Structure formats: C-alpha cells, structure tokens
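Quick one: structure below, then a few questions.
What you see is the complex with one protein chain gone and the rest in place.
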Amino acid sequence: MNLEFSPEEITFRDEVRTFIAENYPVELRGKQDEGDELSKEDFLSWHKVLAKKGWVAPAWPVEYGGTGWTPTQRYIWSEETARADCIRLMPFGLTMVGPVIYTFGTPEQKAKFLPRILSGEDWWCQGYSEPGSGSDLASLRTKAVQDGDHYVVNGQKTWTTMAQHADWGFFLVRTNADAKQQEGISFLLVDMKTPGIEVRPIITLGGEHEVNEVWLEDVRVPVENRVYEENKGWTCAKFLLAHERSGIAGVAASKRGVERIKEIAKTEMDDDRPLLTNPFFRRKVAELEMDLTALEYTELRTLAGEAQGKGPGPESSLLKIKGSEIQQRITELTLEAAGHYGAPYFRGFGEGDNEHPIGPEYANRSAPVYFNVRKTTIYGGSNEIQRNIIAKMVLGL
Amino acid sequence: MNLEFSPEEITFRDEVRTFIAENYPVELRGKQDEGDELSKEDFLSWHKVLAKKGWVAPAWPVEYGGTGWTPTQRYIWSEETARADCIRLMPFGLTMVGPVIYTFGTPEQKAKFLPRILSGEDWWCQGYSEPGSGSDLASLRTKAVQDGDHYVVNGQKTWTTMAQHADWGFFLVRTNADAKQQEGISFLLVDMKTPGIEVRPIITLGGEHEVNEVWLEDVRVPVENRVYEENKGWTCAKFLLAHERSGIAGVAASKRGVERIKEIAKTEMDDDRPLLTNPFFRRKVAELEMDLTALEYTELRTLAGEAQGKGPGPESSLLKIKGSEIQQRITELTLEAAGHYGAPYFRGFGEGDNEHPIGPEYANRSAPVYFNVRKTTIYGGSNEIQRNIIAKMVLGL
Amino acid sequence: MDFNYTDTQDMLRDTLARFLADTYDFESRKKMIASDAGRDPGIWRALATELGILSAPFSEEQGGLGGGAIENLIMMEELGKVIAVEPYLQTVVIGGGALKAVGGALADAVIPEIIGGNVIIGFAYAEPKGRYNLANISTTAKKDGAGYILNGHKAVVYAAPWATHLLVTARTGGSQRERAGVDLFLIDAKSAGITRRDYPTVDGFRASEVYFENVAIPGDALLSGGIDLIEQIVDEATVAVCGEACGVTRKLHEGTLDYSKQRQQFGQPIGRFQVLQHRMADMFLEVEQIMSMTLMATLKLDLPAAERKAMVSLAKAKVSRSAKFVGQNAVQTHGGIGITQELAIGHYFKRATMIEGQFGSADWHLDRYEQLTLSDVA
Partner (left out) sequence: MDFNYTDTQDMLRDTLARFLADTYDFESRKKMIASDAGRDPGIWRALATELGILSAPFSEEQGGLGGGAIENLIMMEELGKVIAVEPYLQTVVIGGGALKAVGGALADAVIPEIIGGNVIIGFAYAEPKGRYNLANISTTAKKDGAGYILNGHKAVVYAAPWATHLLVTARTGGSQRERAGVDLFLIDAKSAGITRRDYPTVDGFRASEVYFENVAIPGDALLSGGIDLIEQIVDEATVAVCGEACGVTRKLHEGTLDYSKQRQQFGQPIGRFQVLQHRMADMFLEVEQIMSMTLMATLKLDLPAAERKAMVSLAKAKVSRSAKFVGQNAVQTHGGIGITQELAIGHYFKRATMIEGQFGSADWHLDRYEQLTLSDVA
C-alpha cells in the first residue's frame, strides 16, 4: 500500500503537463475558472487538439481509439487538465453514448459512429428525461412504433443539454407499452436533422441556454439505429448511469475550484484584512479541503477496486453525492467572497464593449454559476435517488 | 405588539425572585447545573415548598389548585426558576396525569387524586411505551380484561421513568383487541403496590437508574380507576401528548444552560486563553443563543396564540424538535469544554470521601449528561414522529 | 407582552396584499423587470396615491399614518411574497427612516414627497473594497464654504437608476475605518458630476455603480448623526430585509408544498415520500423561525444601540441561514424545473440568495453579535 507515483508515472505526468502547456488553445484560457458560458466552438477547439493527439477518450478500449492508460494514468490526466484549468469536454459522445456503442453496438454502428465521436465531427445529446419522468426515468412515455424498417417516434424529451448544437441524439423510447416499465424500453440513435424534431430552449436561472426541450412528432428512425435488443434499452441505460456516476465525483475540477477560492480570498479584502484570514471563511475553505480529500481518497479506493476487476458498483453513488455537494459549496463560497459584487447581473461584453466588468472579475459569474450548479444534486440521478440506491443496493434495505 | 412586561408583571417577577431566593432549599443549590442525579427526596423537598405556597401547579385551573396566572406570568415563572437553577419537578403527576384527571376524570377521581398530586403525597409514573411499541404507541399490547368490578391487566411497559419510587402509575392498556388500534385503548390509574407488578431497573449509558421496565401479571385494577370511557383512552393520550409537547421546548432551562457554558468557558483555558475567546467555541455559543432566541420567540408566539384561544396545535411539534436539539447541543458544548476531563467516570462521592472530584467540577458529569440527553430527541414522540406530525397535520402531506 | 397586530395594521396588510394580487402576478413582474426601465412606475404611483400606503411608517405630523417598524415589516413581508422590485426598502425604510431620525427642515420637505411617490431614493453606502464595515469608506465629502465637495465610487446602489435622490455615506474627516468623520448626505441624484453605470441585478432589481467627481452639494444635505445614525438606519433596513425574507421564504415553502402534492413520480405525488415530507417540515420550521426572529428584532429596534445591534445581528444571522436552507431545498425538491426561468420558484430562490448577504452575511452578523455580547471574559 502506498501513494507514490512510479518513475514511469512521473514521466507520464510531465509529458501531460508539457502537452497541455504547449497545446491548450490560448483563447480558452481562464474560461473554465471564470464560469464563462462556453460555445460549441470552444468545446471543439480543445476536442480537436486532443483528438489529433489521440487523447480525447482515455477510457475507451485501445481498439476503438482509447489510450490504454492505467487507472493511475487516467487519474493523472484528470488531475493535470483540471490543474491547468482546461475546459471539460461535453460527456454525451465521449463518455456516454460512445461506451454504450462499443459495448452493445453492432459492428456497423461502431464503424459508423465511434470515429466521428472521436474526431468531434458529431455533436451528441441525450434524450432521457421527460416532463413526467425525472427521477422516475423508467416511466418515460415517448413511444416508438415499428413501421417497416423504421421506428416512428412520438413524444417529448426535456433537460436535453446542448441539443441546440446536436447532430445526433441517443434516446430512450418505449417500444412495448404492455411490458413492465423497464422491460419495454429501447435505445435509439437519432439524427437530429430528421424531420419532426423540434428543439426549444429552456433558459436557466443564470440566463444560460444550456438545456432544451426536444419535441418529436412522427420522427422516422431506421431500425438499424437501435442499439442492443428491442425492449432491452434499460440495460444500456443502467450501464450508462453507472458509468456516468463514476466520473461525476469531479475531484480534480473541485480541487482547482478550491485553489481558485484561495487565490481570490488572498486578495479580496474583508474590511481591513484578506478574506482568507477571516477565521470563518478560512474554516470553510479548510472544511472544503477536508471533505474533498475524503472524496478523493474514496475515489482512489474505488479506482483501486476497479483495477482489481470490481466494477464501479452502487458505491459510486457516494462519489456522486459528495462530489456534487462539494461542487455546490465551492460556488457558495465564491458568491460569499464576491460580497456586494455578487449582485450585478452581467452577461459578458457585447461587441466592441471595452469597459471593465463590474466588480472583481471572478465576481461577475459567481451568482449565475451558484444558481446553475444547483443542478448537480438534481441531474444524473438526483442525490435522493442516489441515497435510495445505496439503501437498496448496498445496505439491503 | 410589544415585548415589555407591564408594571404588574414586573412586580410579580420580583415577588417570584424573592420567593425563590428565600425558599429554594439550600441543599439543592447547584444540583441542576451540575447535572447531578436527583433523588426522590430532592424532588419532594422543592415540591413541598411550592405546594405550601400554592405554586406547584401553575397551569392548573384555580378550582383544582392552580394559580390563575396569565400565560405571561407562567412564562416569568419558568424564566425565574430556570435562572435560579431550580430543579425541574417530575412532570408525571403535575403536568401529565393531573391535567388528564381534571379534564376527563370523575368527581371522585378528582377529589381523590388531585390534592395528593399537589401535596406531593403521591409519586406518579407513566405506563405508555412497551418493548414492541415505541414510536408506534397505538400498537401497544398490554391488555386489560374486565372481571367484575376490576380489570385484570397483563403485559409489559418500558421506559417508565422513576417507577422505582412511584405510588401510582397511569397506564394505557388494550381493552378491545378487535377494534382498530387506537379505538380499543383505555386509560387506567394503577396503584403501584398492587400485587403482580414488578419494576425492573434499566441502567442508561451514564450509569443512571432513571427508567424501568414494569411487568404486570394479573394485576387487578378497580374499574373506578379508569379515566374517561372504556376504549376511549386514546383521547386522553392525545390530549396529554399535546400538553407534553407544549412545555417541552425547555427554553428557560436551556437559557440557563447556555449561561452556564459561558461561565465555564470564561475560566476554562484553551491553551493560553479562555475558551470563550476561541473563535469557534465562541461561535457555537453564539449559534446556540441564536437558535434559542428563535425558539423562544416561536414559543412566545405560540403562547400568544394560546392566550387568544388557539390551542397548542401540531405546531408545537416545532417546539419539541428545536427544543430537544438545543438541549443536546448544550451538552455537546459542555463535554467539549471539559476536554481531557470529559473521560473520567465519576459517580459522586461515597460516604466519607473527602477527595476533590477529578478535573473541574462541571466536567464530572459532562459525558454522562451528554449521553443521557440523547433521549430528548427520542422520547415524548421522537423527532422523526414530530416531523411526521408536522407533515401530516400542518402541511397536509 | 403582546404579539397582535392592530386592526389598522391588519388593514394595511390586506390593502397591499389585494393590490399586489391584482398587479404583481408572476407574468406581470416578468414583463416589468424585462422592460427598459426595469419596473412599472405605475405601481409605485399607485402605492403612493391610489393606496396611500407609502405613508404607513411616518408620523401623523409628517403626513403619515403614525406607524413605524411594524408597518415596514408588514409592507416588506407582502412585497416579499411577490418578490416585488419596488424601491420601498431604499426609499421609505432607509431614506424615510433617516429623515425621521434627524427631523428638521429637510425631513419636513422630503417626507411628504416620499409619501406622495415623487421621491425615490438610492442608498449609496457600499464601496468596492469596504465589504460590510460601514466606516471603511473612501468616498470623501470635503467642506467647501457652506457646502461639500463629494468624490468617490459607490458600489451596487440598488434602485439608483430610478432614484431622484441619493443617500450617500462619505467621509468628512478622520482616517480610513475611523468611526468619527463618517457622515450621511441626501443629495439630488441629478447633481452635476454624478455618473452612473446601470445594470440589472441577479434578483431582478436595477442597480448602479455611482461615481462622484467633484460633486458640489449644499450644506443642508448633511443629516447629522454620523456613523451612529448610519448604523441605526442600516439596522432598520436589515430588519426590513428580514421582513421581506418572511414573505419570500413563506412563498418558497408554500410553492414547494404545492408542487410536491401535484408532481407524480413512481406512481404517487412526491409529497408522499417521507424524506421530502421531513424536508418540508424542516423548511416549515425555518420559515416560522424567520418570522419569530424578525418580530423579535422589529420589536427591539428602539433599544439602546448596543442591545439593538446585538439583537438585529442575531436575527439577520438566523434569517440568512434559514433563507439559504429554505431556498436551496425548495429548488432541490422541484428538481430541474426549479432552476429554470419558467417557474416563479427559481426567482424567489434568487432573491432569497441575495438576501443572505444583504447588509452582512450570517458570519458577519454573528461576529458583530459576539463582539457585543461574548467578548467580556475578564
């Protein structure tokens, strides 16, 4: 038992560090830290650099374009990208539908979709939630009826992140209304340009357009775009949820977030002294570091288990719960640091606007980000659902 | 709307203060503060002083021996007794069975029992909980079968506080096994010297013998000792539970508890400075005062509502929840203040033991009291049950 | 002791509540705050003239209804229930409060105009660096003949874009952070040398950075009383914000309760889930305690300064924490829909969030409380 990196791992870390320093797009620097809204172009800019290097999908099997890194290397990778404040790529292609396709897809599906995910050519979105089925995902009602070699899909999805940019979406649809809830669902890959799809924006509290409603009216989807067996889509969904949870701790990013708060609190003044010397602000920072360290070592223990072949089990709900709570506390502290300057609502500079922002730079987005990050305890299976999962699957209650 | 006492109320307060100063038994001084275990004689000593003055049951109607005080006078009374660190009398006769008897009892029952409660002649205990029915009180199984002019009672009660000293007990028993749970229960007054009653001690974590199991085997109870109608005992029980909750906020006592912590923390040293100057200890004291003030004014609002004829409704669950949590926090802080000296387990001096106690005086009982006071969120309807009550009765969920 | 409102006070509340029910529904509010002005000036006019209730906290000699802090509490609570963006806090509570406190010619002149709806006041006290210390200001008012010359930068002045007057704290003497030498001025918002940068706030108000560059103001703009007066009116404002929190958090709780009874998941209303039931019970507890603490502090505003400050701080600390708890749990219980612009709940949450820090965070107020009551360990 030891915590040290091997010499090879240190070499790898240095390689990663150098690569980022030399290749991270200049125009993106600082954007993640500031909580700026990111455009599709922003994401693609970094995506393409990584794709070119072959590092865009570290966790994928090598045969499909993964890196073949060990868990420790992947850990180093996420540490270093977060440390350098790199923007986090959208997960829908790379860590969600990609793994579903290479795990459950046909050879044709793999050949068609995986390279375009890696290259960034296709932008993916996720059609899971519906207005009536949030936490109770399996109650979804969007239905797909087979008509020749197509499914005809009708229904409505919601909370579809970045659907406004999407080329493709993966959708859970009901293909058998008579079966028990989870047994009548199929997993479809849908071309977002298909007639009958309408994407309507949902504006969130900070004014962001991140999520959408997706309306589907007689949308024809080729049967060959169904992943895995008909009515067995829940298997893919469960696989994906577990996969999603294991990355969702967000330790590396939260570490960066805490570092940033410390930087802020060293210069931001609390009356006559730096905010970081206020015992109660400082204590909150220390408590964040404490809880983040507990989360980090819990994740490392989980990774060690995975390396020994214990899959990310329901214990990964722990990572989701604690990770999301910590993310929220970081935004709370940033807003607290902003003081009066948390209030101005400032949506970035218009063309040619050369005025200074209002208040310190970090403060501009502190409230919108605080509001926005409330979502982390709601999405990806709300923290209430995660506690239900632990109670049932881990504790046997 | 105002918070001031009227001149009459101030006169009353001064009268109370003088009375306590002149009449509170010398041998009891300091005992409440120190968390000492109190003997039956201790309780009776103060009880008899109050009984003589006619102040032992402030809330009772005047015709039965109450004081006729206004809610404000009763508030002053509890403030002043707590301020002077008077021990709190056992509630079983004075605030529990007494009100049930004068509300639901026959003239004979009133004449027989009420004067003896006031005088302290009878020591009462409460036979409610059973090993299988804690939070789910109505599931109780102790049964009473009528045999001529007696009930024959069989079963087992538990958590019966001070039953080892009791002359009488009030018991909930099942008189109709076929009725719906709450409709087959009767309320009996039982002479604890009746053959077939066995009282067995339960020792709690701090080593105290406060509570007992009460085993009943063919215990014959005269039918005339049933209060209210047969199978309607739940009405008395509900009345009593609401009555119990309204006093259970314990604001005045907790105020005294916080004052005591401040006194301790002014002299107890934290390395090189008084503990009260440690920002985090001090903050916990301030937070206690904050929450206690919120509780106090919530109780005052409830009292004002009562004075206008709004009975203590399910809202009083709020007082129970917050009051008990505050009581526990006080004991946590005391234990924290004790530092190393929280550990010694010291059960008072034996005969002729003139050694000093171990560590500062307040520290001796800090851990046992901390352990013991965990009960406050459990008894009198656990805080979980209180939240259920609020959800159902107040919020309509 | 008495916790009852008078009939007049009940009537005041009813009048305002009925008016706001008619005019300030969620959709109307949305339109107001999205408009160029950021408000509907007709509402303020109606409060002043049609309802005549801006007079509530002023004495009868000043043309008021003879009320005070309790009337402000009632007004703020009802305004909070519709998350109104009206400048009542700034104009009536703070501006009016300062004028009531000093009296004299300026008060006699301006209070009737406040009551009449003709004066709107922005309170320019915060600065980019001072945080919550009211004496830590760099804005200066230099004596110049009978008047003063004002220079400085005031931060996040709520209602400034609408204001006819600004109530400004500035240093007439003493050194940075010294209590002595801080003074209060009521000046014409259109005075030469004042520039503003206006913006919306995250909670739907409008505010400005206000810059003073050699602004000449008359000598009678000074409201004598210095830092003691400023602390008094900020305490009154703090309690008024607590009153607003009563309304805001009650609506957050009620809205969550309603939603939980309608929203179905797993074949039943989510309000049937015990975890959510207990959470809503806890929200209820917090809302009630916000009310209790607000009443307490309202009734203690007339105490000597040290005790007033201690109790106001205790109240605001509790209100800040409870508002956070209620707001965050309201959103969490709503799920995704709680953080969209679509539903009212998110907008109440935003206001509750900003209330947390307004006139001092929970930590700041606990600190002030401790300095006043727990520092004596001699």
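The letters A, B and C name the chains in turn, as written, and every chain counts its residues from 1.
The criterion applied here is as follows: a residue touches a chain if its C-beta (ideal position, glycine included) is under 8 Å from a C-beta of that chain, and two chains touch if they have at least 3 such contacts.
It should be emphasised that the depicted structure is a prediction, and the values quoted were computed from it without experimental measurement.
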What shown chains come into contact with the chain that's not displayed? A, B, C
Of B:Val62, B:Ile203 or B:Met393, which residue touches the hidden chain? B:Ile203
For the chain left out of this view, which of B:Val219, B:Ala367 or B:Leu397 touches it? B:Ala367
Of the residues listed, A:Asp42, A:Asp191 or A:Glu289, which one is in contact with the missing chain? A:Glu289
Across the whole complex, list the residues on chain A that are touched by the chain not included here. 1-5, 72, 75, 262, 265-266, 274, 276-277, 282-283, 285-287, 289-291, 293-298, 300-301, 304, 308, 315, 318, 321-322, 384, 387-388, 390-391, 394-397
In the full complex, chain B touches the hidden chain through residues 129, 132-136, 139, 158-159, 202-207, 211, 269-272, 278, 280-281, 335-336, 339-346, 355, 358-359, 367-368, 370-372, 374-375, 377-379, 382-384, 387
Logged for chain C, residues touching the omitted partner chain are 273-275, 278
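Going forward, only the chains that are shown with their structure count from here on.
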Which chain's mean C-alpha position is nearest the mean C-alpha position of the whole protein set? C
Note, CA centroid farthest from chain B's centroid sits on chain A
Distance-wise, how many Å sit between the C-alpha centres of chain A and chain B, to the nearest whole number? 53
Mean-CA-position distance for chain C and chain A (Å): 38
Between the Cα centroids of chain B and chain C the separation in whole angstrom comes to 42
The positions of chain C in contact with two or more other chains are none
By the touch definition above, chain B meets two or more other chains at residues 283
